[in-house]
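Encoded as structure tokens, the structure appears first; notes follow it.
Every protein chain of the complex appears in place save one, which is left out.
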Amino acid sequence: MALDKNQIAKRIAQEVKDGYYVNLGIGIPTLVANFIPEGIEVVLQSENGLLGIGPFPTESELDADLINAGKQTVTYAKGASFFDSATSFAMIRGGHVDMTILGAFEVSEKGDIASWKIPGKLIKGMGGSMDLVAGAKNIIVAMMHTDKEGNSKILKNCTLPLTGVKCVQKVVTNLAVLEITENGFKLLERAPGVSVEEIQKYTEATLIIEGEIPEMNV
Amino acid sequence: MALDKNQIAKRIAQEVKDGYYVNLGIGIPTLVANFIPEGIEVVLQSENGLLGIGPFPTESELDADLINAGKQTVTYAKGASFFDSATSFAMIRGGHVDMTILGAFEVSEKGDIASWKIPGKLIKGMGGSMDLVAGAKNIIVAMMHTDKEGNSKILKNCTLPLTGVKCVQKVVTNLAVLEITENGFKLLERAPGVSVEEIQKYTEATLIIEGEIPEMNV
Amino acid sequence: MNKVFKNAEEALKGLESNMTVMLGGFGLCGIPENAIRTIANSNITGLTCISNNAGVDDFGLGILLKKHQVKKMIASYVGENKEFERQMLSGELEVELNPQGTLAERIRAAGAGIPAFYVPAGVGTEVAEGKEVREFDGRLYLMEKWLKADFALVKAWKGDTHGNLIYHHTANNFNNMMAAAGKITIAEVEELVPAGELDPHQIHTPGIFVQRIFQGVNYEKRIEQVTIRK
Partner (left out) sequence: MNKVFKNAEEALKGLESNMTVMLGGFGLCGIPENAIRTIANSNITGLTCISNNAGVDDFGLGILLKKHQVKKMIASYVGENKEFERQMLSGELEVELNPQGTLAERIRAAGAGIPAFYVPAGVGTEVAEGKEVREFDGRLYLMEKWLKADFALVKAWKGDTHGNLIYHHTANNFNNMMAAAGKITIAEVEELVPAGELDPHQIHTPGIFVQRIFQGVNYEKRIEQVTIRK
């Protein structure tokens, strides 16, 4: 059965290692914070100027001056710091953030990602996404495998304006975990009960399938 | 009579206007702080990371962590701030410092300045001087008119390695106040009792002399 | 050292139509509410506004957009604003989108006297169009240029009479860099104190970058997305 958003987030949380500095994008990536395993200490970076995002505030903690990059009210964790946007992107561009988890419209087998513009339909802007995919060491994309009409978003080549080229390392969708290799998408794991054939059916790019493909543990 | 160092500093202090941010170099320029006229508020910038230098400390105020760019112990004034060297030179390079007063080995009629190296003899390094002459809006040089052998340091062309080109606005020496114009050095003021002829005698460059040249008020 | 102005009206003297104006803030967090309100009440039009976002329909920069006072926006993210989208798609509003880090660094560069620099963000994308691409240490980078403004309008938590500023939590964002990038920088603060009252170690923006300062009034500090823990 295909994963729901929380399950995708839960699976991605398994990629996070102790001591990592992680930037979480808007949407599914934000949910990853809820599934960080016990005993693993992670510092969440928010590109609007906060290192060490805490949980959402209680009513009485609410502070208009304390938000995350998705403009949601947050709190800050022990050991947090505040800084300006130039310093924030020095962290990102300078390769100090260990992992970035973000959403996408499309990902290609070369590791290209499109996430900020649908010509004639939607232009919200790239925000910090272009800096993040160019700067972080490890880029993981959280997304649905297909659009609402069932068209694959896992492609040979992206069709939409790009956010970055050859930058994505891994993609976790509702159907599969994919690694981007020299030769394209390698299928690492299947959603529970979803067959390799089914995944290939919903994937425009050709999948590299080696040996038995295990089910995700979510 | 030729000015002493304190008189040079006193004359330069007359150039400083209320509200100015000023960077003072090592040597005579440091003395300028002692002669800022009453009622004129000036903020002194120290390129090692202090805006708002105060007077030298008393014995009990002495602090190894609080020095000026000449490595002398200082205090800080009301409204001061501390920052790192990148921010300090953002102030300087970005044109936020209104006036820089520094020493020199030589100045040319084009406004070139040499102040950091005597080949085969002395190489202390340029420190912040190259950034200062490239960044500040108003560069005033405090120097002796000649070297110990009586050779002019006010030249058609500098002979020593340059600190900056076409950057000096004014020179105050023990003999004269000179302005650098399109056509070269213009004599503005004489040291008390020193004749125009005497000044020209000690000046390799040709002086532009228009009308009566007043004596400095020091 | 007389930088203190009575209010936004006094402080904004000299700001005219067709100028370039930077406005601090991220979303609605840390925006110069008093300055925006004052511009909205003026006849100024044709502004080029540099700001990470464009406010929402009825608050922040959104107010100036609705009143057609803005000719061009330079920003990184402009969602959350229907009127903005309408003006952009109809061609009424010129829009230049920058990657957020590039926008921040272009503004910092202006304040720091650096006319151009190279970044990896945007290589191989639309953002690279018309820009120099250059290889350093085996990787491709884009040349980006400094971004200056006639006026920078910033908002701080505390400020002193010398123009020193301290920001609160994430309300710093673009304010600190913008303060150094305006020909004239106007800071509005929630609390204005005499020089000497702020700890010199804690000052985020040294006063040298700020030409005018005033204590703002009636801050609404609207929250875009109230998110509460149960």
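Letters are used for the chains, namely A, B and C, taken in the order the chains are written, and counting of residues starts over at 1 for each.
Here, a contact is a pair of C-beta atoms (placed from the backbone, for glycine too) under 8 Å apart; a residue touches a chain by one contact, two chains touch by 3 or more.
Owing to the predicted nature of the structure, the values given are computational and were not obtained by experimental measurement.
Engineer: What are the shown chains that the left-out chain touches?
Structural biologist: Checking the complete complex, the chain left out touches A, B, C.
Engineer: In the full complex, which of B:Pro37, B:Pro55, B:Pro192 or B:Pro214 touches the chain missing from this view?
Structural biologist: From the options B:Pro37, B:Pro55, B:Pro192 or B:Pro214, the contact with the absent chain belongs to B:Pro55.
Engineer: Of C:Arg37, C:Lys155 or C:His168, which one is in contact with the hidden chain?
Structural biologist: Of all options in C:Arg37, C:Lys155 or C:His168, contact with the hidden chain holds for C:His168.
Engineer: So which of A:Gly25, A:Gly111 or A:Gly135 would be touching the chain we can't see?
Structural biologist: The missing chain is touched by A:Gly135.
Engineer: For the chain not shown, which residue from B:Gly125, B:Gly150, B:Gly193 or B:Gly211 touches it across the whole complex?
Structural biologist: In the full complex, the listed residue that touches the missing chain is B:Gly125.
Engineer: Please give every residue of subunit A in contact with the chain that is not shown.
Structural biologist: 18-19, 21, 41, 43, 45, 51-52, 76, 78-83, 86-87, 89-97, 135
Engineer: Go through subunit B and note every residue touching the omitted chain.
Structural biologist: On the subunit B side, contact with the omitted chain comes from 46-50, 55-59, 62-74, 76, 82-86, 88-89, 92-93, 112, 117, 123-131, 134-135, 161-165.
Engineer: State which residues belonging to subunit C touch the missing partner chain.
Structural biologist: 105, 109, 112-120, 134, 136-137, 139, 141, 145, 166-169, 200-202
Criterion: only the chains that are shown with their structure count from here on.
Engineer: Which is the least count of steps on a path of touching chains running from subunit A to subunit C?
Structural biologist: Graph distance in the chain contact network comes out at 1.
Engineer: Farthest from subunit C by Cα centre, which chain is it? Let me know.
Structural biologist: B
Engineer: For subunit B versus subunit C, what separation do you get between their C-alpha means, in angstrom?
Structural biologist: Centre separation, subunit B to subunit C: 36 Å.
Engineer: Distance-wise, how many Å sit between the C-alpha centres of subunit A and subunit B, to the nearest whole number?
Structural biologist: About 56 Å separates the centre of subunit A from that of subunit B.
Engineer: Give me the residue numbers in subunit A that touch at least two other chains, ranges are fine.
Structural biologist: Residues of subunit A touching two or more partner chains: there are none.
Engineer: Two or more other chains in contact with one residue: find those residues in subunit C.
Structural biologist: Those would be 108.
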